[in-house]
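One protein chain omitted, others in place.
Take a look at subunit A:
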Amino acid sequence: MIEYRSVGKTYDDGSPAVDDFSLVIPSHSTTVLVGSSGCGKTTLLRMVNRMVDPTHGQVLIDDVDIATRGPVELRRSIGYVMQQAGLLPHRRIVDNVATPLRLAGVPRREARERAMDALAKVGLGADLADKYPRQLSGGQQQRAGVARGLVADPNILLMDEPFGAVDPIVRADLQRQLQTLQHELGKTILFVTHDIEEAFLLGDQVVILRKGGVVAQAGSPAEILAAPADDFVRSFVGLDKGRRRLRIAELDGQRVVVDEHGRPAGVLDPTLDRT
């Protein structure tokens, strides 16, 4: 469990990035922070591995204030996936992925073997292991970044817009892969994005932020859609323009779900209706 207790951050240049933020992130589930650019998502995420120290308030992991832990040791215990993959350009992919293990003192051979396993897990072929990052596509680099984040089997995984810079088809593929992995691994994932679709797709808990890290609404995707807290949320999730509004149309006795333009979104299946 990760807990933010009234944290705030004002950077050295005087700009307040986060004002007063509190949140509990349950273990073994995915929490997504979503909001437009500059609202403080990265700042909040980086407080968890002490890449940013809050100017006030505390961050706790399993009830321990992380300010009492050494930053290097803390970072080694947490997986971190960045937007531009953040791979080291002078190291081969397999060595990049093995780096967290090598930092933890795992012998070279074993580290490489485990890195190869992690690469396979994220769907990267062994033929790419000996390549350098610049020889890979953006999507492949992101996969390598995810593999590096997972290789040391951390309990917590921080992901900062990891799929923001790849094209939509690759992004959809990466999202599916993450869902599958998470189903299998059950990590505590803190995921940051500006894309509400991605947030609803991946998040067990979704936290919609306004500027300054102010929580507009937190809840499951269904809760947010069913009862948006205010007009800001309504507009942010696209309910205001009629998006996401579906209705049922009868066609030859079949009940078809259509969107606001009458385009079919699917059929209503009574066998799936358990509520």
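Note that in this section a residue touches a chain if its C-beta (ideal position, glycine included) is under 8 Å from a C-beta of that chain, and two chains touch if they have at least 3 such contacts; residues count from 1.
Throughout what follows, contacts and distances are computed from a predicted model.
J.: UniProt protein name for the omitted subunit, picking from "Xanthine dehydrogenase, molybdenum binding subunit apoprotein", "Osmoprotectant transport system permease protein", "Acetolactate synthase small subunit" or "Anti-sigma-W factor RsiW"?
T.: Looking only at the record, the undisplayed chain corresponds to "Osmoprotectant transport system permease protein".
J.: Which one touches the absent chain: A:4, A:21 or A:80?
T.: Going through A:4, A:21 or A:80 one by one, A:80 is the residue touching the chain not shown.
J.: So one chain is hidden, and I want to know which residue out of A:100, A:139 or A:213 touches that hidden chain in the complete assembly.
T.: Residue touching the chain left out of view: A:100.
J.: Touching the hidden chain in the full complex, which residues of subunit A are there? Just list them.
T.: Residues of subunit A in contact with the hidden chain: 46, 49, 51, 72-73, 75-76, 80, 82, 84, 86-90, 99-100, 103, 148.
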